[in-house]
Every structure is written in C-alpha cells, then in structure tokens.
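Entry: chain A
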Amino acid sequence: MLLRLRTIILKEIKLDFKLGIIARPGSALSNKTGSFRSEIPVFKHEKCTGCDLCIYYCPEGVVFGDKKTKTYNFDDDYCKGCGICAEECPVNDIEMFLVEK
Partner candidate 1 sequence: MKKVLEGSMAISDSIRMTEPKVISAYPITPQTHIVEHLSQMVADGDLKAEYVMVESEHSAASVVLGASACGVRTYTATAAQGLLYMEEVIYNIAGMRLPVVLTVANRAVSAPISIWNDMQDSMALRDSGTIQLVAENNQEAYDMHIQAYKIAENPNVMLPVMVCVDGFVLTHTFEVVETIDDIEKVREYLPPLNMKYTLDVNNPFSFGTVGEPSVYIETRFRLSNAINNCKSIIVDAANDYKEMFGKYEGALIDTYKMDDADTVIVAMGSVLGTIKDVVDGLRESGKKIGVLKIRSFRPFPADEIVDALKNIKNAIVIEKAVSLGKGGILSCEIRDALYQHRINSVNVNGYVMGLGGRDITPKNIYDLIIKAEKEEDVDGEFFGLNNELLNKVF
Partner candidate 2 sequence: MKEVRIHGRGGQGSVTMASILALSFFDDGKYCQAFPSFGSERTGAPVQAFARVSDNPIRTRHQIYDPDYVVVQDVTLITSVPVAIGLKDNGKLIINTETDLKEIIKNFGDNKINESSIILFPALKIAMKILGKPIVNTTLLGAFSAITGEVSIDSVKKEIEARFGSKLGKINADAAQAAYDYIKGDKIGF
C-alpha cells in the first residue's frame, strides 16, 4: 500500500487527557511550603487570651488551636514564617525567631 503509516505520532493513545489540565482537589498539600521560611513563630502560651486572631490572619491557614484551652500552634510543614501572627497578636504571646540553617 502506498500510504506510509506515521506510526509513532498517530498511534492510538487512549490515555487519560487530564495531564496538565485537571488537578486533584487539595493536592497542593504535597507541597511543603515550610521551606519558604527564614523565620519561625513560637507560640509562648503565656498571655494568650484565646482571641483567635492568629487563626484568622494566617495567610496559609496553618494555625490551629482551641479558644478554651488557649493552646494555639502552627503546622510546621507549611508555615512560611511571614510573622503576621506575631505582629498581630494583641498580647505579644507569639515571637519570631530566625531559623537556624
């Protein structure tokens, strides 16, 4: 037959097409953004009033804790060390420290 088959390109590839287009929900969790950090917060748990502001203001949503027990803390894997929690804590109960390289 005269027609030459361009086998490599035209070979039927029935793969899922989502490559590069569609991502699974919440899959960003695999990206540990803690590596962004040059400073790290320390929640001192001394004067905490349970105002929740650290949870509200964290751009990453990594702060967790309980109003009642006043034992807020952060997820070390993802905290980018921006320092907003320390800056905004109304009773200065959070302090930033340089990460030891």
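Selection rule, in plain terms: all candidates are chains of the complex that A comes from, given by their letters.
One rule holds in what follows: a residue touches a chain if its C-beta (ideal position, glycine included) is under 8 Å from a C-beta of that chain, and two chains touch if they have at least 3 such contacts; residues count from 1.
Because the structure is a prediction, the values reported are computed rather than measured.
**Student:** Thinking of the complex as a whole, which of 1 or 2 is in touch with chain A?
**Tutor:** Result: candidate 1 touches chain A.
**Student:** What residues of chain A sit close enough to touch candidate 1 in their complex?
**Tutor:** Counting only chain A, the residues touching candidate 1 are 2-4, 9-10, 12-25.
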